[in-house]
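A single protein chain has been removed from this complex, and every other one stays in its place.
For reference, chains read A and B in written order, and residue numbers begin at 1 within each chain.
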Amino acid sequence: MMKKILSAAVLTAVFAGAAQAEIKVGILHSLSGTMAISETTLKDTMLMLIEQQNAKGGLLGEEIVPVVVDPASDWPLFAEKTRELISNEGVDVIFGCWTSSSRKAILPVLEELNGLLFYPVQYEGEESSKNVFYTGAAPNQQAIPATDYFLEELGVEKFALLGTDYVYPRTTNKILEAYLKDKGIAAEDIFVNYTPFGHSDWSKIVADVVALGADGKKVGVISTINGDANIGFYKELAAAGISADDIPVVAFSVGEEELSGLDTSNLVGHLAAWNYFQSADAPVNEEFVAAWKARMGEDRVTNDPMEAHVIGFDMWVQAVEKAGTADVDAVREAMYGLQVPNLTGGTATMLPNHHLTKPVLIGEIQADGQFDIISQTEEVPGDAWTDYLPESAVLEADWPGLGCGMYNTETETCVQIKSNY
Amino acid sequence: MTRIFLIGLRAALFWFLAAFAVQAQSPIQDLLQENRAAVEKASRKTIDDVIGALLASGLPETREVLARWREKELWQRDEDGLFFFAEAVDGNTYRLIDIATGEAVGEYDKKLVSQLKPNSGVRSVIATALVRFQLTDPDPAKRAEGLTAIERGPEASHLEALRASIEGENDSGLLARKQRLERLLTIAYDDDSALRVAAIESFSTDLGVDARAALNPLLATTRKAAPALPEGVNIANVLKPGSSALPRSEAYALLVAADLAPPLVTAAQKKEALIANIADGTVAGMPIHTLGTAEARARAYAALADQGLAPPDVTEDGIDAALGAHVFFDQYNEPDAAITAAAEEALSSVSTRVGVNQALDLALDGLSLASIYFLAAIGLAITFGVMGVINMAHGEFIMMGAYTGYVVQQFVPNYTASIIVALPLAFAVTFAAGVAMERLVIRWLYNRPLETLLATFGISIALQQLAKNIFGTQARPLTSPGWLDGALVLNDVVSISYIRIAIFVLGIIFLFLLLFVLNKTRLGLEMRAVTQNPRMAASMGINPDRVNMLTFGLGSGIAGIAGVAIGLYAKVTSELGSDYIVQSFMTVVVGGVGNIWGTLLGAALIGFLQKGIEWMNPSNTLAAQTYMIIFIIIFIQFRPKGIIALKGRAAGD
Partner (left out) sequence: MERSFFARNPSALIFILLLAAFTLGVTLLSEGFGMDVVSTSMVKTLGKTLCLCLVAVAMDLVWGYCGILSLGHFAFFGLGGYMIGMWLMYERTKAIVISATAGGPLPATPEEIREGIGVQIFGVVGGSEIPPIWYFADSLTIQLALVVLVPGLLALIFGWLAFRSRVAGVYLSILTQAMTLALSLYLFQNDSGLRGNNGLSGLQNLPGAENVPQTLISIYFLWASALALGLGYLLAAWVAGGKFGSVIRGIRDDEARVRFLGYHVEGYKLFVFTLTAVIAAIAGALYYPQAGIINPAEIAPIASIYLAVWVAIGGRGRLYGAVIGAALVSLVSTWFTGGQAPDIPLGFYTVQWVDWWLILLGLSFVLVTLFAPKGIGGLFDLIAGRGSPERHGADLGPDPGALREKEAEE
């Protein structure tokens, strides 16, 4: 009692710890700054899912209370907000982050305070934290199949890897370079370019890509450009009249949401690789899309990271019910092997390496801003450590079995329990 | 049990019926059904057989089937797997059309039929196959389509067909394209060396990417090592190991790859060998704990090698000896020296031209960037440059203009009309906002430039957040009219998009408009008078309050118009303005405060400089911006008043 009074008096009630009665879900998505374009939607998705769950009677008889914070696309702020969410708000789980930089920023805090994060975006892999469940795609579930598609189906011989300058593009491109060299593409046929977040003047880069065709090889662009920089890029691409038949562009970070910011009639045929598209033909998807549009407005669209949150939230709810508590360690144990339906008509299974099984979809941009799915695979298990970099190929993540997220199968030792950041 | 039996029976019956149904189909349907799996899951690698079979069959429907398949108009009925053409009746129903007869066979719900979606790789293979039908098609559009297909996926077989079709071509544009393509194909596929050389020489002044794409592969080389130069091969050049073109390590790697020298032992291999030979805590007599340095490990390994427990390391002398005993050379993949010589010559003449044109293209890019900076900064040139007011919310006025454009497009669906409405409306909106801001805030802080900076910064973050609350954080589409789509293409190297040209033109218009307003109108005269000496101006009967208000409104209004233009070429988000604010201030400062020409020069300097640095360091656009700012900082050291410095009393001090 004394403590409570003191806390209220000394430090104002503002920062006081809250009561622990209800189940709290932290939502850590940027609502301002350059990533807000992508992340705000995920906040709304989480609020919708929580509302739906509460309408069904909540969880373990308790109401789920969302705690929304705004880390403002600022990585240090992500770390600060995570600390606040876990130790001040006492949230049971956090759904959040988009960029890998932000995830790397909060990893030490999560691991120190034993928090739980569901990370909904495709990422570069090379990581498996005890405190994170990766509901987005690992490279073998998105980047590698898309590159295969370029090599096999489109016969691309020369690659332009364009990316925003941060962890995900850098690491993905490193993996892709190694993979392409494996496949017999020469180093001089791989052109790599990085641009800052929010880059808008693309004319020179687009011209450079066109000029790559001068040695008679078919050129393809693999884009890991993130956030609102994509709009300028696609506008320039359209203005330069680059047809998907001449220089196809496959993007890993461009979904329906990003396309809603521009007119796609000149971009028809360019590609994106994801694990979900709004146009996926499944009853459960139609239901989800309808609920989303009813809540947010007819012109709003759904995208892959939203599906990842749907899967992640369903799994977390199931795990909490199975464990009978929202305690992080119990929930983590309950997560392994859980299966929930994904929105493309299949099932997502939680693997021991904290990744999901996911189908790989490749879609072509259509004039209405939607994607025409032209290729869909069976569910592929996510691989935390890529097989295409020699130093990672020997690593394995298996939390329930080995208790380690970075296990060297050659020396049979756990390299480290905590993650790199 | 019976239930399972019944299901089995039903399945068998279905199979029978289905088989029967297939039997009764037309020959083209039969052919497709034979290759059903390959058609359903079409892949570039497997599609050739299907297309080959279709072409070989000689069926009249072949062309139609291929063309429709490519257009994603070939559908499959789920119940029996038969292929049909289809057209949409409404959103959920499709009318299926028999391939052979062209008659409608009924309307089906979307769920009962599936569309075949060949990917673009397959589509281009189909397009290549269709070429034979198209080159002599009476419809010029179809002929053009065929030529495009050849450009995208040339084949040796196209050469004959193309040559045959040139004779009867009556469209001059298509004829030129055909002749050009014929020369390109000659280079790649003809057997006659003289014809090829002639074709190669004909491209020595051609800037086309496709021409270079035909010439470059001829000059592809393979790097080889041999004890002596081989006879009778087409050698491009002989390399000296240790030169910058061929470092020693690479040369030695070549020897190893050709089995002409023993491989080097890598550090990892040495470590492995050491680990493999650990015995009683020692390796080759050396205790393990002493092996914590590279030198100790090298000694231990040498000892192991001496004992014959590991392959001996290759010494520097060994490498030198091996390199000295061999020659290294690049060998052309093309055996005919006449061809490679011609290609070399043609390419070197092309590359000079390409260089000149690239410089021209870079200049255009720089000009375009300069005009964007100019447009963003020109409003500031008035409010900051002429009035001396630091308006940190200038960027937000640009943003307001862009959002005005977006809102107008919601109500006026015609893009051309909406832009025509949006430009003056954006001016009006930001003019009003500027006037309001001047009346409420800036007027009280005229002698306090630093305080103005802070107050307007407050307004700036408030406006930005307000835009977020109203329009959301998603980027909003602001679409340019169709006539601004695309680019002005001078050749394959030099091109500039129309939207950038439009921004350039807009910049020019505003330059002259402002010069006119400032120098030739009464308002301009009053403006200059008030800025130079407000008290004197007031005693001459000018109302300084009114003039300041109008001046500020004018500057803000222009920012609004700039916003529409920038929104058209980039993105419309609430952060649009903050991307330009620092650059805009620097443009004005570099150019020289209080002078529109100065702003123009400042924008030009910054634009060209940035593109120039980008050109030197193409994989890193951030570096360009960094060095540009550093340049500006240093520039201001030497010309603190900017490029064009005001002199005399107007300078203010």
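A few comments on the model shown:
In the analysis below, a contact is a pair of C-beta atoms (placed from the backbone, for glycine too) under 8 Å apart; a residue touches a chain by one contact, two chains touch by 3 or more.
Note that the structure is predicted; figures quoted are calculated from it, not measured.
Across the complete structure, the visible chains that the omitted chain touches are A, B.
Of the candidate positions B:A53, B:I288, B:A428 or B:A645, contact with the unshown chain belongs to B:I288. When the full complex is taken into account, the listed residue touching the unshown chain is B:A462, out of B:A141, B:A462, B:L488 or B:I509. The omitted chain makes contact with just one of the residues A:L31, A:C97, A:V289 or A:L351: A:L31. Check B:A341, B:I629 or B:A645 against the missing chain and you find that the one touching it is B:I629. Residues 3, 6-7, 10-11, 14-15, 17, 31-32, 67-70, 72-76, 79-81, 83-84, 86-89, 100-101, 104-105, 107-109, 112, 126, 165-167, 170-171, 173-174, 194, 196-197, 391, 411, 413, 415-416, 420-421 of subunit A touch the missing chain (whole complex, contact as defined above).
Listed by residue number, the positions of subunit B touching the unshown chain are 271, 274-275, 278, 288-289, 291-294, 297, 390, 392, 441, 444-445, 447-451, 453-455, 457-466, 468-469, 578, 582, 585-586, 589, 620, 622-623, 625-626, 629-630, 632-634, 636-638, 640.
Everything below uses one rule, namely that only the chains that are shown with their structure count from here on.
Centres computed as Cα averages put subunit A at a distance of 24 Å from subunit B.
Within the complex formed with subunit A, the residues of subunit B that make contact are 43-45, 117-124, 152, 209, 212-214, 216-217, 361-362, 365, 368-369, 372, 465, 468, 472-477, 479, 485-487, 489, 492-493, 495-500, 569-573, 575, 579, 611, 614-615, 618-622, 625. Those residues of subunit A lying in contact with subunit B across their complex are 31-34, 36-37, 39-41, 149, 152-155, 165, 192-196, 198-201, 203-205, 207-208, 210-211, 213-217, 228, 231-232, 235-236, 238-241, 244-246, 248, 257-258, 260-263, 266, 269, 362, 364, 372-375.
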